[in-house]
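A single protein chain has been removed from this complex, and every other one stays in its place.
All chains are identified by letter, namely A and B, in their written order; residue positions are counted from 1 within each chain.
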Amino acid sequence: MSEPTAVATPGAHVVHAAHHEELGFWRHYVFSTDHKVIGIQYGITGLLFLFFGFSLMMLMRWQLAYPGAPLPLIGALFGESRMPGGSMLPEFYNELGAMHGTIMVFLGVVPLAVGGFGNFVVPLQIGAPDMAFPKLNMLSYWSFFLGGVTMLFSFFVPGGAAQSGWTSYAPLSVIAGTGQTFWLIGMIFLITSSLLGAVNFIATIIQLRAKGLTFMRFPFFVWAQFVTAFLLLLAFPPLEAAGIMQLMDRVAGTSFFLPTGLVVSGQVLQHAGGGNPLLWQHLFWFLAHPEVYVLILPAMGIVAEIIANNTRKPLWGYRSMVYSLVFLGFMSFIVWAHHMFMTGMGTAMAAFFQTTTMIISIPSVVILTALVISLWGGSIRFNTPMLFATAFLPMFGIGGLTGLPLGLNVSDIPLHDTYYVIAHFHYVVAPGTIFALFAGIYYWYPKATGRKMSETLGMIHFIGSFVCMNVVFMPMFIVGMHGVSRRLFDGGQGYQFAQPVLHLNAVSSWGAWIMALFQIPFIFNFFWSMFKGEKTSDNPWEATTIEWSAPSPPPHGNFVHTPQAYRGPYEYSVPGAAKDFSPQFEA
Amino acid sequence: MQATTTTDHAADIDRHVRIYISVFVTLMVLTIVTVAISRLHLPVPIAVSVALLVATVKGSLVACYFMHLISEKKLIYAVLGLTAAFFVVLLFLPVLTHATGFWIHHQ
Partner (left out) sequence: MEIPYTVEVRPDTGLTNGKIGIWLFLASEVMLFGALFASYILIRTGAPDWPRGDTILNVPLATFNTIVLITSSVTMVMAWASLMRNRFGTYRLYMGATILLGGVFLVVKYFEYSHKFELGLFPSTNNFLAIYFTLTGLHMLHVIGGMAVNAYFWGPGAKLWKTNPEWFRNRVEHSGLFWHFVDLVWIFLFPTLYLL
């Protein structure tokens, strides 16, 4: 099988621009093994799922703002089994809730942050021609795609999609309708995709980095993806095992998670019993806690890149940030039971998990502080990526700080499973991670397309999103502190103690609906700029990292000359240098 | 085309093969041993400890010699060390958390 290859053997300085034999449409655009194509596939699919998950939430917010009220026009679309007379049934609310969470986390954020940005940027940033295992990479994407299709399909099975929360706690999830089985099957596809991807990222970063690119010369983004890959590799398998066991419970009649003597709707369940619902929680959270670091680490990586670039200064405390990152990754495996403080564990173990949880806040604070200090004394350029990146800092700050009372056993008691928790984690993921992802899109769009997105539309997108995010989530802290539980299909309307804060539900809802409107300039900008955006050079942001030495967009094989790293990643404003940036890739 | 390593390492391979055979014999013996000991129906804690000890020895032999772990690179050791740590955490923390009454009775 001969093919005209470009040989990038170690020591070669010139890579012939590879013109691989004419691949058909399918091999070129659909089943491509090129990391850039796969990255864009992940990116577009991830964005579509983010939009879909957002839409599910907008529906929920109608019910929360106006419980029981028929939804005009749109309500009729969902049929009598879900919204009779346009009025939402509790089961449908639960369906929306469970799938909103599942889709946002597993089909939206992670595929975009890791699959999209990771795949597209990492090989370019380390000077590699592609990932270590290109075919495996393609398999990972299609496994993710199948998982997504399975999840979407579950809406159409009798009884609807999963309705037991994105956390699928037993025994409810075990006795739930068919949709839950599809959730489990979908998760197995998604976990497989992530595991294969993780292997690829780790092998690629270690083995394919360019000459001169030592670990302490990595862009922070590469470190972030490296640690994230380890989290995915080692934390996901227990959830896969748990998923298999829940499938066995549902399909083969086992009782892994079903206790003895369970009564369902007045009838004693005919099962062997002897199972433990807490076993599910342990295995789920063993993954799900590292998972939240999977959600935030790539975002921190993106923010670090953009801040260094737009302050024209090196990152402050790069070394501390890297050590913190690694420490954080390690600690993330031993904090999970802070999600389970209310399950009756003994005081010693509660103290253990509380302690590890407090300790893990330290590296987070180090990273955030270093990023903030990095702004000090910089020549700050407020372009769209920088707006989103700097906004990330206080938003993540709020999200992180509000996590502290949840991580302490005693203060968690009144706050557990209330809207306070929802506000906490959304601050970290929504104006946190998602803002970082927006920043990344604006920042790397020129590399992927050769054109810049409109700054004006970007500014509108930013201001609207920033204000609305806070309108949506800030009130939820108050609602939660008043004791309103999460996952109530009427937003707490039925409870006397909730009455004083119920109006805040409507505030959050309007914030969400208006935020949706402010995404329109972004969506328009994204597609319009592909054809009409200002054409750029290879390095429009005058950045120092290796991806900016490749053509925009990069060809198959990425680089015209095999890159080499000559210095650290953020040599901006070096005294005595001709320019205010000394790229990593220039001799 | 890479220079073949085979003829250089012929003697090496012979030595390896001898090791494989002796490991094989040891594994067979240990298998018999572990089954024989189980016949004694020792008290559960002791039975568990002995069985796991034998299994660990057998597993280590497979890992070190069949999987060539004994002469692997540091990077692989680092990855496996990390994995071992989390494996231990996963195995023991859940049951420690739910030894309900354990800490109450032993305070």
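One rule holds in what follows: contacts are C-beta pairs under 8 Å (C-beta built on N, C-alpha and C of every residue); 3 or more make two chains touch, one makes a residue touch a chain.
Quantities reported herein were computed from a predicted structural model and do not represent experimental measurements.
Asker: For the chain left out of this view, which of A:53, A:111 or A:129 touches it?
Answerer: From the options A:53, A:111 or A:129, the contact with the absent chain belongs to A:129.
Asker: Which one touches the absent chain: A:203, A:375 or A:408?
Answerer: If we include the chain that is not displayed, A:203 is the one touching it.
Asker: Under the stated touch rule, tell me which residues of chain B contact the chain that is not displayed.
Answerer: Per the touch rule, chain B residues meeting the hidden chain are 2, 4-7, 9-10, 13, 16-17, 20-21, 23-24, 27-28, 31, 34-35, 38, 41, 44, 47-48, 51-52, 54-55, 58-59, 62-63, 66-67, 73, 75-76, 79-80, 82-84, 86-87, 90-92, 94-95, 98-99.
Asker: Contact with the hidden chain only, please: which chain A residues?
Answerer: On the chain A side, contact with the omitted chain comes from 5-10, 18, 20, 129-130, 132-134, 136, 195, 198-200, 202-203, 206-208, 233-238, 240-242, 244-245, 248, 252-256, 271-272, 274-276, 279, 282-283, 286, 556-557.
Following the convention adopted for this analysis, only the chains that are shown with their structure count from here on.
Asker: Distance between chain A and chain B based on Cα centroids, please, to the nearest Å.
Answerer: Centre separation, chain A to chain B: 37 Å.
Asker: Looking at the complex, which residues from chain B come into contact with chain A?
Answerer: Interface residues on the chain B side: 75, 82-83, 86, 89-90, 93-94, 96-100, 102-104.
Asker: If you look only at chain A, which of its residues touch chain B in the complex?
Answerer: 206, 230, 234, 238, 276, 278-279, 282, 286, 330, 333-334, 337, 340, 344-349
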